[in-house]
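Missing here is one protein chain; the remaining ones are kept as they sit in the complex.
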Amino acid sequence: MKLYDYILSGNCYKIRLFLSFLDINYETVPVDYYPGREHRFPDFLEINPLGQLPVLVDDEVKLRDAQAILIYLASKYDTSGRWYPRNPEAMGKIAMWLSFAGTEIMNSSNARLHDMLAYDLDADKARANAHAAFRILDDHLVEVGFAGQEWIAGTQPSIADVACFPYVALSRDGGIEHDDYPAIQSWLTRIQSLPRFIDMPGIHFMK
Amino acid sequence: MSKIVDPFTLNQWYAVRTENKNGPDRTHRTRLLGVDIICQDDENGQVSIRRLDRTESQDSELPSRKRYGLVWTSLGMPESGIFEMPETEEEGRRHFVWDAVTVKTSGLRAIENFLDLAHFPYVHSGILGEEPLTEVTDYQVERINNEIWVKDCSFHQPKAAAIAEEGIHVNYIYRVPHPFVSILYKTCPLFPEKFDVIALMVLPREEDVCDIYTTASLFDNVNTDVEILHFQQKIFLQDRLILENQVPKLLPLGGRSEVSVRADAASIAYRRWLLDNGLSYGACTG
Partner (left out) sequence: MSINFNKYHWFAFYASQQIMPAEIRARSMWNTDIAVWREENGSIHAWKNRCPHRGMRLSYGFIRGSQLVCLYHGWNYEGATAQCSYIPAQPNLKGPKTACVRDFACFEKHGLVWISTVAEAEKEPDFSDFGEAEQTIHFCRSIFVNESPGLVGEILKTSIFIPYGNDLADGAKLKIETSQAEHHQTGANYQAIWQSGRDKKKKTELTCQTEVRNNAILVNHYKDDQGNEGSLIFALLPIDDKKTGVHVLFSGDFSSQSLTSAKRHYAKWAKRMRWSIENRNLQTDSFNPWI
């Protein structure tokens, strides 16, 4: 299995983290996303015409989009079945939060790209939108928490948690603090306490 | 300019762009010491640089130099040329220039962090240091020709460079030739008698925001350019998390608001050197 990877990308980390949770060996192909913009040149565009990371290649299967890769990995390799339970309610809920991770939460990534790598993006708007998304997630975690549910889409951690985690945790790189979201903070800590958790620059973890 | 810039800061050369990076119409805009500037390439690759806060063309023209893969300028009257790094000319080295990463803190905090060994086991755990090998043994600090030299540093590092396969004892020498530049010579895992050279060239955009360019001249016959890039960026972005969470953002030079111990000798010497040279930009009292 081969992961086209960039060390500072939260979406690539999403896959590295999940592969670690599943205890799967893989090789990485490091891509010069910044400053080289290698993902915008023909060699990489052949791998993913959208010019985005990550891309996973597993034998004959080639997938782009972090959320799609999570579904594939969980479906194929998670023998416990807990990361992506095969029942309609769980699948529907997980799809809903995967989509949230790929859209609303990505505002946090935009603020980070602006603040860290000088991308020409509207950072104030991205921060406001990220705060709005974090409120929704915090409210959700508060409400499900009343009945003892500690994870986004059920009583077990799922790929919805993995998908939402990186750009929530990394948001401070883009000037978005977590102070107003205590339920999110507790949830971040729970994810960091899972067996085989790994970190990345910006998501520091020591015990 | 929002604040009067002290002469020591003003009269330095600053890296404002990599040589090969360019924006639309071969222009590149950035900021230096609170002033908007623009770099413009002509057909022959000559770069002209202007400051945008002055209307008269003769007043807005800034000097332009190319060195170490970077484009340099100054808002003041530098007394000398850009500092020399003769070690980088040694044969067999691979040269890297990594484009800027923005950090929302004073550039002085970034240089001070670069001079620090004690944070390795915590901030770069498993790479540049690891508990319980946390002790910083005594090292020497000297001032030579109004530069700071930090010598005889050594530290155990689990993975000292991309090419390192096992933990090694690494020797470090630091040199600070400029308030916003630091050069590091560290034991090369491939040839233990040689040093890899890594330099941090900081562009202070504002007192509390900087762009950090990194250059390296390494011996590595195994890793690809991109693998080495990932290794460096991982370490560098671990530092960024620290730098953006230090309070205050400006570097205190008064010696009262931050407690130091012997392991901080390089930091203390750097702060004192800044103070002795009358630097105030990016610094605070306290």
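Going by the order they are written in, the chains are A and B; count residues from 1 in each one.
Just so we're on the same page, a residue touches a chain if its C-beta (ideal position, glycine included) is under 8 Å from a C-beta of that chain, and two chains touch if they have at least 3 such contacts.
Because the structure is a prediction, the values reported are computed rather than measured.
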Hidden partner chain, touching residue among B:V47, B:L108, B:V123 or B:C188: B:V123
Residue among B:E131, B:D152, B:D225 or B:D276 that touches the chain left out of view: B:E131
Positions on subunit B contacted by the hidden chain, ascending: 116-119, 121-123, 131, 134-136, 241-242, 245-248, 252, 257-263, 267
Residues of subunit A in contact with the chain not shown: 139, 142-143, 146-147, 179-180, 182-183, 185-186, 189, 204, 206-207
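We take it that only the chains that are shown with their structure count from here on.
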Subunit A-subunit B separation of Cα centroids, rounded to whole Å: 32
Interfacial residue positions of subunit B with respect to subunit A in the complex: 18, 21, 98-102, 104, 122-123, 125, 211, 224-227, 229-230, 233-238, 240-241, 244
Touching residues on subunit A, where the partner in the complex is subunit B: 6-8, 30-32, 34-36, 38, 115-118, 172-173, 175, 200-202, 204, 206
